[in-house]
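Here the complex is missing one protein chain, while the rest keep their positions.
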Amino acid sequence: MTQSNRHASGGRIDRGQPLRFAFNGKSYEGFEGDTLASALVANGVRVTARSFKYHRPRGIVGHGPEEPATLVELEGEDASGNRPATTIPLREGLRARSVNCWPSPEFDLGGVNQLLGRFIPAGFYYKTFKWPNWHLFEPSIRKAAGLAAAPNNPPSSGHFEARHAHTDVLIAGAGPAGLQAALEAGRAGKRVFLADEGTEAGGSLLNRNLTINGQPAMGWVDDAVQELREMTNVTHLQKATVWAYREHNLLIVNERNPEQDRIIERSWRVRAGEVIIATGATERAMVFSNNDRPGVMLASSVQAYVNRWGVTPGKRLVLFTNNNSVYAVASDLVATGIRVEAILDSRATVPQATLDMVPGLSVHASTVVGDVRGRKGVKAAKAVSATGVESWIECDVLAHSGGWNPTVHLWSQSRSSLQFDERLAAFLPDQAAQNCTAIGAAAGHLALDQIIEGGEDLAYEIEPLWRVDLPDQRGKAFLDIQNDVSVSDVHLALREGYDNVEHVKRYTTGGMGIDQGKTGNINIIGTVAMQKGVPLQEVGTTTFRSPYTPVSFGAIGGLREGSVLFPYRHTPVTQWNEDNGAVMYEAGARWRRPGYFPDQGEGLQEAVNRECRAVREGVGVYDGSPLGTFELKGRDVPQFLDFVYSNVMSSLTPGNGRYGLMLSDDGLILDDGVVFRLDDHRWLVSTSTGHADAMNQHMEKLLQTEFPDWQVMITTVTSQWNNATICGPRARDVMQALGTDIDLSPEAFPFMSFRDGTVAGFPARVVRVSFTGELSFEVNVAPRHMAALWDKVLEAGEPFGILPVGSESSHVLRVEKGFLSLGHEVDGTADAYDLGMGWVMSKKKTDYLGKRSILLRREGASTRRELVGILPDDPNKQVPEGAPLTPGGRKEATEGLVTACVWSVVNDRWVGLALLQGGHGRHGETAHVRLKDEVIPVKITKPVFHDPDGNLLRS
Amino acid sequence: MCSCIPSYKSIWVILQGRCALVKKLIDGTYLLMNAMATMQNYSVFSLARNAFSGHRNWPLAWRSPPLKDQYDVVVIGAGGHGLATAYYLAKEFGIKDVAVLERGWLGGGNIARNTVTIRSNYMRDESIPFYVKSVAMYEGLTHELNFNMMHSKRTMVDVVQTWPKLRELRRRQLVMDIYGSTYEQISVNELHQRIPALTGGGPDARLPVICGMVHTDAGVNRHDAVAWGYARAADALGVEIHQQTAVQSLIRGTDGNISGIETNRGTVRAKKVVVAVSGHTTTLTETAGLKLPLRTMNLTAFVSEPVQPLVDVIVNCPDSGFYFSQSDKGEMVIGGAPDMGQSFRRDIKQNVFEDTVTAMLSLFPSFKKLKLMRQWGGHLDIAHDASPIMDQTEIPGLFVTAGWWGGYKAIPAGGLTLAYLVAKEEPHPLMSSFTLNRFRHLDFVMEAGTTTAR
Amino acid sequence: MSYDVEIVRQGLNALFDLKGKPAAIQSWAGDVLPTWPERPNSRSGQDAVELYHIGRNHWIARAALDQEVKLGEHLRPTDCPADISIVQVSDTLTFFRVTGPHADEVMSIACPLDFHETEFSEDAVTYSELFSLKALVMRCKGGFEFAVEQSFGDMVEDYLSRATA
Partner (left out) sequence: MLIPCPFCGERSESEFIYGGPVGADRPDPNTVSDAEWVEYLTVAPNPLGPVHERWWHARGCGEWLAIWRDTRTHDIVEAPDDSK
């Protein structure tokens, strides 16, 4: 019979909407409003899981995120693993199976581990599996671990989203305290963000039969929700868990299946002026022998199943408690017609008001549960009185309550402190570290009348019992049901000296499961305290860490994926590059640039050779737009540039430019670039592509923090100017063919100067710089004209065999010239002198960034690694870039490295650059590249292989 | 802090299924018992013996002796480096009158918070041999300390997505070859075979995967076991470990030398004091007026829920900015970049965290459905040139080991070389480039481009 | 259901970057610029020229593209005195408009600013972070307008289409 445990009426389920679902391959029926757990309870499924270590049969214990025992894996389109069955809303066609057992929880082969229990106490693996080594055992152990299967596909439809939100008050939890706080803040006109993890508001009121001013409490909840809905200043989310509390009152909320069905989960980053923690309290377990039998459940969960879902987990119940709350449970059970065999209360006296709630029930004070019988379902509980009288009481459910823990996870995550409260036997919020307050049960107000005026509830009183400790105790008493950590494990840890609560946790793994010990951690602390004879406050808690409950990585990532994972930048020529088959590279500062332009069937080297030959013998063009460019304005620009560059810039006259190096004050090379003086007070500074942002930061920092009185204003113009750089012996011919009003003769327009005019009809600034060693014209135009200019250049250059040039060829061309490259020769150790660029280090200036440090460093004793050219003895022998040079090619400490090695079309051989100890004095000698199985002799030369006097670039 | 706790599910299978090995197990155990005569031997036999006495007879892993007022050497910090140093002082140099002082619980600092990656793929001559030594020492540590470190030499695979990164890694490879450390390039196809879960980074991806680099020497182990193993072995050699003993200040004698320390439990005198406290180095040395070129930063990590075995290597994605490995318990243990500001907060920054997660999802899109289970932060100090500092300071008798961001892999060799330095008062050859002297002429040791900032 | 918004990538505007003391710029530019927006991160506008106060001694003047030449002739960037900086930056920024009932929601995905009317008023204009890029953000009729550095235009368009898919 289906739903044998379902009541004929009652509960917040929609009996008009039956839902079919499958659990471990068997079909069942539940109703809309059920969780998977409540539907399983309704269908009388008792064994729902196997435990992690011993594979003991387990049932459903709780009713919310605290559930320690029943973890399932969802199958099909919403596949995901390790989900507490208590947190899965039931839906039509849901398919779930238990994790950690095979073939089923009823019959699980791993159950043989139960026989081995005594051989595998806490920490046993530190003492074994050592010989011959861990590798022998690891594969089997890995296979056995891991609970659910790993996901093998991203969600097939829908996506995740992350967004920002701002609020005056964030309230975590829509139970009575949270709703009340939301009403008050909302009525006061504040912006309110109310988030609750449940499917509907009400918190504990959903599970309990309470009244407010004589009316059912859920009526009050419905009114509150309605009033909040009408307030435009209130955002109220259900199925939304506040899972992290970060610095500066930033909280992260995970909302499941928000209104748009295309969004699977939404992550909210909420910045709150004030945070109200109304997260309620979690019932904790009692610790006694075999307290993990299927049917041993939290009392409040039994109450929830009865009241909220209209199901009874059993027919004959025994209740075990050390506090008052269980009496309300018993009262509800009786009202529903369920038989309560007995209430066992560990306290010596039970308050009369409490007893009055359960007239006619058998209440045994000073009595504990000593054991539970029934491997696959509770059959009887052993009551043991203080005088040692034992009796077995037959039952099918043992509901227990070890008291209540205020849910202080968020409070603790905020760095706020906790204090152990002896009266409530629980850790309570103490000093707030951020602008937050805890209210309601989260603050220790465990009765409704403490929270809401007119609320009626039984006063909460407790005498803590951290574990049942009886002589001749047999059977394991679990502190952490999920990780199978028993009292004896904790005792063992303490006995071996692992006596700090963190040691206990790590040695036993107690509290490290997916539930993070929500029902059991305090009992571990209590057990440690008892054993050591110290108060609980002294033992302390382990740190509460986010997330409060597991949250999918997809939601954290949000929309940021695929092409927008990292920003990307395009020039107006990017589309042309892609259309013309360029192989595109990541090129620094998030630009995507062409690496090379292969013809049909051509490889990298052939394409590069072709492009290089064009530049050396004819003409090439590249898109130089990404180069960082800044316009500097003001009277103090000259002295500023003299301070940030190692050479003198102030002597430049308008229209002219100079190459320079920027150093950090500890003498490392930051960047190289070119400075042009536009007129008296306007300057143009260009930086390398990759370092543009960093150089902007560097210059602004100096100006704003070191020299606030200097009049220098910087405007970034990288994207205001694009350029096509035409380079090669025929570059002037192409310029003429394009048509320009600028006199291009070397006399009228020499190297390192610029001219404003028109080129191909576009307003342009033409600059004579060269990064290839050839005659070059950098034609700068506004980006709106760039694509058209590019087309015209290629058209005008066609008769001269013009080719577009990618970054691979640029690399070859600069190596042939010995021009340095950041990231190759400049690797954080070489200075300008090492690179043979002493000429760029001003001797005239008394101070500039890096000067003092470079001098100090060079006074050190160590031999410098200096830039040299290398020619492999075998001209056809390529040396890998980055290869070490060692003395004599021996396998010993290196004396240098090859920074670059390229096929030089002008030399028809491999040529390279290297940093070599004392290299400047070793020209003509042979050095040795040491590879794993090979030594390559190379001749040491000057680091230049083409036009050493620079006649071509000045031509 | 990560957890690599094996499941217990198949113990029976293992014990039964490996009968052929029982003879070896017995031989090995007896050898070990002889080697470690002073400690309770840990083996499958001692475990069985204790099982029948209800595990009531296991001795303490370490003692809690009364704190004396004088020691030959005081080591501040019972983390990996402090405990290892104390152990090697006693074992290799016969210096046994050593106290290790810990303000919290032993093994509770960064050793409790790191991602247990052990590797030697460095770039400079100064670094590689040291890490080659450390990796080798780790591999023998389980047997040396008679404590199962669960060392799993499972290989690290770099997923390369940009050409400049490939160039940098190949440079490392070529230098590492000289020192016998392993690094090999593999194709994208081979990469997919090694890491089937790597389904992102295709040709149309924002950063397409170019190739992989394989570092077979790399491994992971169990961090708590390293701390506990060293603590237990050092204790057995006579070293005293004092937890809940906070050092408040360093004391200098009239000669300017170090003469002891002030603690919350009173004054302790010692002619040699070792500071091995990671992020808190400057907090301590400044009590003696010593400034060091160190800043403290926060590094974060997180783990997923445990799942069935999926990835059996350490995956490092330097271009995307994350790395992870799957623990024996099934959790993905994930790390990203540090947060640059100075911090002692031991927390995670949401923006840094999101950067790491999105990078991971781009290469492992199926992890969208995987769930975050726990996250945390640790603090570490980083020197001005980002390389470690191990030296006797300008205060005679005061030794520091600091600047190890990613110091977990350095624990064995770091402990050994520091013990050498303390015993002989001269730097160990493997660490001679890492003294404070290098700053006098700004001779930085720049280990440029260390993988995803570890 | 998808977000109900309209996204338009706009054409070029005439833009001039102005730096220096307000009095100095004012005396140079004369009445071509509108009333000075004194409040940080606010804007003013008259005769189709808008002025954005987006940094300490830093403004952006914006007009329709057909005003570019005229505005340039008034502002004379190359001739202005040493103590002020005027740079034509029309090509530097690409503007987008997001309008419609869900414009707020799309903006909250992109940008960490608090767009509540008490925090981000009708005349607000500011640089902020948008899809992790620097962006100039303001309100427009029925929604929001923002601009990113031109080379990121394609990327932002891509991101917006993902956000509203």
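Read from first to last, the chains carry the letters A, B and C; within each, the first residue is number 1.
Keep this in mind: contacts are C-beta pairs under 8 Å (C-beta built on N, C-alpha and C of every residue); 3 or more make two chains touch, one makes a residue touch a chain.
Since we're looking at a predicted model, the values are computed, not measured.
Across the complete structure, the visible chains that the omitted chain touches are A, B, C. Considering the whole complex, the residue from A:215, A:417, A:543 or A:704 that touches the absent chain is A:704. Within the whole complex, the absent chain has one touching residue among A:187, A:852, A:877 or A:928, and that is A:852. Between the chain not shown and the residues A:666, A:892 or A:925, the one that touches is A:666.
Looking at C:102, C:116 or C:134, the residue that reaches the missing chain in the full complex is C:134. Summarising the interface, chain B meets the missing chain with residues 280, 282-283, 291-296, 340-345, 347, 349, 351, 381, 384, 439-440, 442. In the full complex, chain A contacts the hidden chain through residues 164, 247-248, 271, 415, 433, 665-666, 693, 697, 700-701, 704-706, 846-847, 851-853, 856. Residues of chain C that touch the chain left out of the display are 40-41, 54-56, 58, 112-113, 126-129, 132-135.
Note that only the chains that are shown with their structure count from here on.
Averaging C-alpha coordinates per chain places the centre of chain A 33 Å away from that of chain C. Centre to centre, using the average C-alpha position, chain B and chain C are separated by 50 Å. Shared interface positions of chain C, i.e. residues touching 2 or more other chains, are not present.
Of all residues in chain A, those touching 2 or more other chains are 162, 269, 558, 562-564, 568, listed in ascending order. Across the complex, chain A meets chain B through its residues 52-55, 79-82, 100, 110, 112-113, 115-116, 118-121, 124-138, 140-155, 160, 162, 244, 246-247, 250, 252, 269, 415, 484, 488, 492, 495-498, 500, 502-503, 506-507, 509, 512, 514, 516, 543, 545-547, 550-554, 556-558, 560-566, 568, 585-586, 595, 666-667, 823-824, 827-829, 853, 856-857, 859-862, 880-884, 886, 891-894, 897, 930-932. Chain A meets chain C in the complex at residues 159, 161-166, 191, 259-262, 269, 271, 558-559, 562-564, 567-571, 574, 591, 625-626, 631, 633-635, 678-682, 711, 713, 715-720, 782-784. Chain C makes touch with chain A in their complex at residues 1-2, 12, 17, 19-20, 78, 82-85, 87-92, 105, 108-109, 111-114, 116, 119, 131-133, 149-155, 158-159, 162-163, 165.
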